Each structure stands twice: as structure tokens, then as C-alpha cells.
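What follows is subunit A.
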Amino acid sequence: MGVITVENVSRWYGNVVAVNGISMTIGPGVTGLLGPNGAGKSTLIHMMGGFLEPSAGALKIDGQDIWGHPEVYRHIGLVPERESAYDFLTGEQFILAMARLHKLPDPRGAARRAIGLVEMDYAAQRQIGTYSKGMKQRIKMASALVHDPAVLLLDEPFNGMDPRQRLQLMDLIRGMAEQGRTILFSSHILEEVERLATHIEVVVAGRHAASGDFREIRRLMTDRAHVFSLRSSDDRALAAAVIADGSATAVRVTDQGLEVEAGDFARFTRLLPRLAKESGVRLREVSPSDESLESVFSYLVEK
Partner candidate 1 sequence: MSTAIHDIGYRHYDGPRQKHGQTVRALYVHNLRTLFGLGRGGKAKVIPFALLAMMMLPALGDIAIKAVVKQPDSFPMQGYGYILNPLIAIFLAAQAPVAASREIRYRTVPLYFSRPVGPRDFVAAKFGAFTTALLLLTALPMTVMHIGFLLTRQGIVEAASQPGAFRDVSEIPTVMEATREWAFGLIGALLLALVLSSFALLVAAYMPRRGFGIAAVIALYLVSNAVVGIAQGIALTRSAYDLAGWLNLFTPFNLVYGTQVALFKADGGVIAAPPPSGTGIFFLLFCVIIVAGSLAALHARFRKAGA
Partner candidate 2 sequence: MPIITTRDLTMRFPGVTALESLSVGVEPGVTGLVGANGAGKSTLIKILLGLQRPTSGSAEVLGHDIATGGAEIRRRVGFMPEYECLLPDVTATEFVVHLARMSGLPSSAARERAADVLRHVGLYEERYRPMGGYSTGMRQKVKLAQALVHDPSLVFLDEPTNGLDPRGRDEMLALIRKVGAEFGISVLVTSHLLGELERVCDNVVIIDGGKLLRSSAVASFTETSGMLVVEVEEGRDALGAHLAERGLTVQADGRTLVVQLDGEETYDAIRDGVVDLDLALIRMEHGRHHIEEVFQR
């Protein structure tokens, strides 16, 4: 199962409200928790992992309260962002210790499996202090996987990784999601979230700003015109047709093609090929140029 529900959760530190009345549901698959630095992502993740008590509201896994119920920790694995202080242990010793802490029936076997899962067998006998950043990240992942949890929470997992390590980790996460696990990872790097997450939750200054598929979210942003970049065999004729029709609020002619601002997304996307065909214009490129996660994100942050 592994569904985490966040019910109107707040968390404050004196006057600083890190998390402000957030409700969300995280289910199986890969969800990206997105937000600027200091938005409360880390706090939220730690509350989901049972490491922090909410000041108000409740966090539950499959209907059961997380905070104060150590039995549910068996189902949750958390990989925190901060460096852990176990430099003097070898990878294997560290994971074994974790396995024992979880009182697993076969700690050695579980440790070996977890290390294998993150492909760290070759370095398991070396001290963690000698690991590169990517390796440390992977051993932390192994420690969160050793008890085979249904839910995996990752706080900024790709921080500082080089491209190859990042691809490997992304593949690993995708694999685990395919097994039916619920995986939530936080990031402020849109590129990563775009590639990996099937579902995003956006948090801005402690508030829950949006959730869902980012392209769908973009469609919901109806107070902003959608911008399309077009290239065709006859830009000016196409521009004239688009203007005459009236569904565009602005058309700009540049040497890279046309830029069209359309107020009504549904209408324009249906209309464009028709207009092109009727005017005998060949469409070469149609790009919704602000459909990136980036533009969705900056819109939400500005609100």
C-alpha cells in the first residue's frame, strides 16, 4: 500500500512557520516535492518520516498516525540530506548496524541485498570516510532500504552528483517505483524533477502551492496566456490568419519564427492546424514554449 496522507499539517519554530497548513496525499510511484530553498520541504519530509512532530495536524501512513508510533517506521525509509557522521565505519558495518537496529530476522542478508540494490558491493569494505559524495549518497539510500520499506523519502538526493551518478540513481529510483513503492524526493532543481517525477507537489514558503502533473497545472493557470513558438513555411500568412481569427491575444514576428500568446489553450491548439491547412501554410515546428516546469514554478513562486 504505502500511501502517506498529510492532513492540514503545520510546524513552527517560535515565530517561524516552516510548514503552514499543508494537506496532500502521496501514493505509489515517484513524486517530486518541489520548492525554493527554505520552503519547508525538508521539514515536511522529516515529519513524514516520523523524525519531527507536527505542531498541528496529522501525518498518516495507510491511515495510521506516524508520529509516536515506532512500529510504522518499518514501512518508511528516509534519506536525509545532511552528511551522516559515520566516516569511520565501513559501508557494510553501517548497513549491518541499521539492519540490526530494525531488528530484522536476517540482518546480514538484508544488508547484502540493500548494498547490492544500490550497487555498492565493490566499496562496502571501505570506510565511508573514503567515499565520494555520490557513493555516500548511495550508502545512505541502502541504509533506508535495508528494511525494505514501502515508502522511501529522499531529501535532495541528487545534490552534488555528477551526470553518471545521477542517471544511475534515477534508474534505481524508477526501478523501485516499478516494484510498487511510494517514493518522494525533494529538489529545487527543476531539470531533475522533470525527468523523474510522474507527479509533483509544489511547496512555497510553507504553503502547498500546487499538485499534479505539471503540464496539467500549466493548463490550470488560466490567468496567464499560453505562449507558443511556431515555425512555418509562411510565418506572415499564418500570423495574419491567427490574428484574424481572434483567439490570440498577441502575435510577435521574429527571425526565429512566430510567438503567439493564446488566451484559450484548448481553442488555439485545435484551431492552429486548421488555420494552417486552410491558408496552405506548412507547419514546421509548434512548441508550447512556457510549458516547462520552470515557468510553472516561477508562476507559483510569484503568487
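Operating definition for what follows: contacts are C-beta pairs under 8 Å (C-beta built on N, C-alpha and C of every residue); 3 or more make two chains touch, one makes a residue touch a chain; residues count from 1.
Selection rule, in plain terms: all candidates are chains of the complex that A comes from, given by their letters.
Values in this document were obtained by computation on a predicted structure and should not be read as measured data.
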Numbered candidate touching subunit A, per complex, among 1 or 2: 2
Sites on subunit A touched by candidate 2 in the complex: 36-37, 130, 132-134, 160-167, 188-191, 266, 269-270, 272-274, 276-277, 282-288, 294, 297-298, 301
